[in-house]
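With one protein chain removed, the remaining protein chains of the complex are shown where they sit.
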Amino acid sequence: MLRYLTAGESHGSSLVGILEGMPAGIAVNTGLIDKELARRQQGYGRSARMKIESDKVAILSGVRSAVTTGGPIALQIINKDSSIDTLPKVQCPRPGHADLSGAIKYQTGDVRNILERASARETAMRVAIGALCKSLLTVFEIKIISHVVSIGGIEAHTCSLSPGEITELSETSPLRCADRAAEKLMMEEIDNMKEAKDTLGGIFEVITSGVPVGLGSHVQFDRKLDARLAAAVISIQAIKAVEFGMGCEVAKKTGSQVHDEIYYSQEKGFFRQTNRSGGIEGGISTGEDIVLRGYMKPIATLGKPLKSVHIETKEGAEATIERYDICAVPAAGVVAEAVCAFEIANALCEKFGADSLREMKSNFDGYRTLVRDF
Amino acid sequence: MLRYLTAGESHGSSLVGILEGMPAGIAVNTGLIDKELARRQQGYGRSARMKIESDKVAILSGVRSAVTTGGPIALQIINKDSSIDTLPKVQCPRPGHADLSGAIKYQTGDVRNILERASARETAMRVAIGALCKSLLTVFEIKIISHVVSIGGIEAHTCSLSPGEITELSETSPLRCADRAAEKLMMEEIDNMKEAKDTLGGIFEVITSGVPVGLGSHVQFDRKLDARLAAAVISIQAIKAVEFGMGCEVAKKTGSQVHDEIYYSQEKGFFRQTNRSGGIEGGISTGEDIVLRGYMKPIATLGKPLKSVHIETKEGAEATIERYDICAVPAAGVVAEAVCAFEIANALCEKFGADSLREMKSNFDGYRTLVRDF
Amino acid sequence: MLRYLTAGESHGSSLVGILEGMPAGIAVNTGLIDKELARRQQGYGRSARMKIESDKVAILSGVRSAVTTGGPIALQIINKDSSIDTLPKVQCPRPGHADLSGAIKYQTGDVRNILERASARETAMRVAIGALCKSLLTVFEIKIISHVVSIGGIEAHTCSLSPGEITELSETSPLRCADRAAEKLMMEEIDNMKEAKDTLGGIFEVITSGVPVGLGSHVQFDRKLDARLAAAVISIQAIKAVEFGMGCEVAKKTGSQVHDEIYYSQEKGFFRQTNRSGGIEGGISTGEDIVLRGYMKPIATLGKPLKSVHIETKEGAEATIERYDICAVPAAGVVAEAVCAFEIANALCEKFGADSLREMKSNFDGYRTLVRDF
Partner (left out) sequence: MLRYLTAGESHGSSLVGILEGMPAGIAVNTGLIDKELARRQQGYGRSARMKIESDKVAILSGVRSAVTTGGPIALQIINKDSSIDTLPKVQCPRPGHADLSGAIKYQTGDVRNILERASARETAMRVAIGALCKSLLTVFEIKIISHVVSIGGIEAHTCSLSPGEITELSETSPLRCADRAAEKLMMEEIDNMKEAKDTLGGIFEVITSGVPVGLGSHVQFDRKLDARLAAAVISIQAIKAVEFGMGCEVAKKTGSQVHDEIYYSQEKGFFRQTNRSGGIEGGISTGEDIVLRGYMKPIATLGKPLKSVHIETKEGAEATIERYDICAVPAAGVVAEAVCAFEIANALCEKFGADSLREMKSNFDGYRTLVRDF
């Protein structure tokens, strides 16, 4: 079983994470983790701070000579701005954030104690942990990508593209969007919002390919792979909905339009011609691509602040402006890749054991034979 | 901490559940549980089997003289049809079910070993467990309702209705729908589908009112209340998407249209005039109604069977017809109430301790004072 | 990951358990479970009630045609005496039981609400669950036995016996003791205590043989195999100490007397000539027999009652006499086998995956090759 905890505040000294349960023998490349961190920091519509961050990870344990030992892996990302102790008190909670509920729950008169941890800054560590998980998945030829499919109501058209094409186009796009025409409109809309001191939400898609049939299980509610992925994606800041495969559309369709008929061929074994299920049926991976989408609300800190109340005086006030992105959907997609990478890696470790990569690979190959001969 | 496990097959002798961690001193009324079980069994568009079931729960432990003792509560629902051992082998997996992936994962040549457990029959036990959780929530004046907001693309219009009105209308509706005009159209569409031997999906909404501010937490990904609720709802059979508050719509809006501004008055304390967040910000309950919606795909077993493959001969075949509902969205809503009841009850027990109801109430009241005086 | 929950009271309608995570394909023999239940009920020095119990298990789910399906396995043991609702209130808590602390914790005026669940009657279900785990272990040629090594200070001498000999002798002993001479003295001591209306404790030993090297892990405190086994054994009613291998004696010895030197031979691979560690080093199984001992206190209900206080009147009183065994060490050993069987089975499932027995065996064999070639 893989598990992880993260710690750290937005303006604290550093972000820290511990990932427990990784098999021994995985090659770890700090550069690859930093590359994921950089992917998270990009995106048209981000604030200036993104540039000063330029996160670098340090691996403090669990890896020796660039290979995992089986021990827990501690990661650290030093914050460039670690001014938390000198930053001013915050007393006008921002609508749409954990600010007010958090302050009441934890009984603090300084909302900074809440927002410093609730901030999406924390997701940098999740991306680093996800990058480690990707190192494991890569060995098994499992690949996770994300791209932006909608911003501010403008939709990208990518149905005709393969995951490979999507990757190529989105990785070179300032909005991580594979539809150049839509991208242009989205950027204009972001510029408009910047002008209007408002913010924009959108939709990202995560596609995981190469997942073997049989991860997750139908036997108990908390072992369903889609339930775990849903929790992971909703746990990302600002995500208000998640859908799998055909997603929300299923509610409008008939059964004959929704399910993926089953075929068999000598070379492919069992397969589908469609993947409306998004690669999961009954809480179990089908072997097709796992496709999910997250719906992100517009950033809750606006240049034109929303109404709030001063928590001490109880008088009406403008919400504090802590930070200022116009749109962070591309970054959210990268974070979603990471949390999905963890869940898939966890399911993989559960199914194939996770002591040494050598043993895990042997088990994986054995299962592949069982699947082929089924 | 509350936890539960369920067991049992669709045509096995019985369904069994154990709910652990309930405080001592809660009045338990078997009749109320049975009423919830009956709510789950109703709904226009269900198969004939629903009638023969008419589930009754037996409480086997943890309750004495109709009051919880603090011990684990074992529940049992006897299946009317317990023919599992004599039922025929199933070898043509049904698209849209756990059938094929489950059979490969568990290496069985008889898909019945999978479908008997994967069946939504299992949700009867979750409803019973949720009913127990509701008994706890009721003490704290927390109320959970559900209603159908869409079937087959036909939408109910309920924006102008209060939760009370919705309850009244949906509880007397054969489709658990609070919009009589929409309901009529939905029933017609169900009749059409019956004719066409096809099936229909839809959307249900769950509204939890009376939740105190401060359940869940922003501090760690797996403690976010919305993440837990999302997992719970997605774990229900056939649910392909879940959304909170304004949900998917947030992706199209600007920040000024999405967030709930903060107000304060002497008698209400902090409050909102809108509830677009669906009662959760930063993974923490705001004190407003928790509103979520689940998107259900059409039932995967069709009267007009989908294409499949015989798992032994590998020849093309029609999918097995195991059972036959046209639409089960109303039931799914009732199940969703149950799984949400568990998650809210769990968060409540975590925050207020869960040894005895007396102590829990005292802690709850103490917190209410802290909130009021914040 | 295996997990289980139990439920049920001593005089409730039944005991219930759910075991989750067992691989599909294990042959299950109800007779073998009942045999384990019978082993738990025997033992010189038990009360008359033991005879009326004669427990039989019913498997309610997860097993079809006597083979596990991978689904959760629900077990039930019907209580012969299910008079809980008519049994008198208990208000004089018994020293040495959960009675008083439990009543305060759960705020009940009737100690019966506590003692009915705290009773060792509950261990019948744990024995049933352990019996299922043994069915799994048997496939991998892992064997768990127990025997009584001391009662009332009288020690059995079994150092010269092999596990096979111990089994043979203890299974035919009314005290589950492999030393016939000691057994005789123990029985006399039990007779004396019966006369004196007092009770006796003792020590049992559990030996698990056939465990592969490499279960458990040193990498995190809660993954150490001995830590898990210790918790399991201490969780058995009346156990006040647990030791591994040389156990308490290690505190008096020097390093050169305590550690097991390492040898290698072509046919055995790495091996030890001694097993003072009890088969676990650094929280990991060494491949030698896992040997642990539990120290059981004398039964807390005495024929000659201890001093107590009436919880309502607060006046001095004799402790309630709820039930009356003189000595239950043999039974505790059987329960310990069961809880150890669960922990070993869990570690095995963690290491080798637990979807189907076929896959698990293949993984196990693959690992054996890795070990042999190490």
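Per-chain numbering from 1; labels A, B and C assigned in written order.
Simple rule for what comes next: a contact is a pair of C-beta atoms (placed from the backbone, for glycine too) under 8 Å apart; a residue touches a chain by one contact, two chains touch by 3 or more.
Please read these numbers as outputs of a predicted model, since none were measured by experiment.
Within the full complex, the chain left out of the display is in contact with A, B, C. Checked against the full complex, the one of B:V219, B:V233 or B:A345 touching the unshown chain is B:V219. Only one residue from C:G25, C:P163, C:G214 or C:G333 touches the chain missing from this view: C:G214. Screening A:R39, A:K105 or A:R272 for touch with the missing chain picks out A:K105. Contact with the omitted chain, checked across C:A24, C:L37, C:V90 or C:A118, is made by C:A118.
When the whole complex is considered, the residue among C:M246, C:I290, C:V334 or C:C349 that touches the unshown chain is C:M246.
In the full complex, chain A touches the hidden chain at residues 3-9, 12-18, 20, 24-25, 60-62, 64-65, 69-74, 76, 84-85, 105-108, 112-114, 116-117, 355-356, 358-359. For chain B, the residues touching the chain absent from view are 1, 20, 70-72, 214, 217, 219-220, 350-353, 355, 358-359, 362-363, 366-367, 370. Within the entire complex, the positions of chain C that touch the omitted partner chain are 5-6, 93, 95-105, 107, 114, 117-118, 126, 150-153, 193, 196, 198-203, 213-214, 217-222, 224, 226-228, 230-235, 237, 240-248, 250-264, 270, 272, 277-278, 281-287, 295-300, 302, 304, 306-309, 311, 314, 316, 319, 339, 370-371, 374.
FYI, only the chains that are shown with their structure count from here on.
Residue numbering shows that chain A and chain B use the same positions for more than half of their mutual interface. A separation of 44 Å divides the Cα centre of chain A from that of chain C. Averaging C-alpha coordinates per chain places the centre of chain B 38 Å away from that of chain C.
Multi-chain contact residues of chain B (touching two or more other chains): 5-6, 105, 107, 114, 117.
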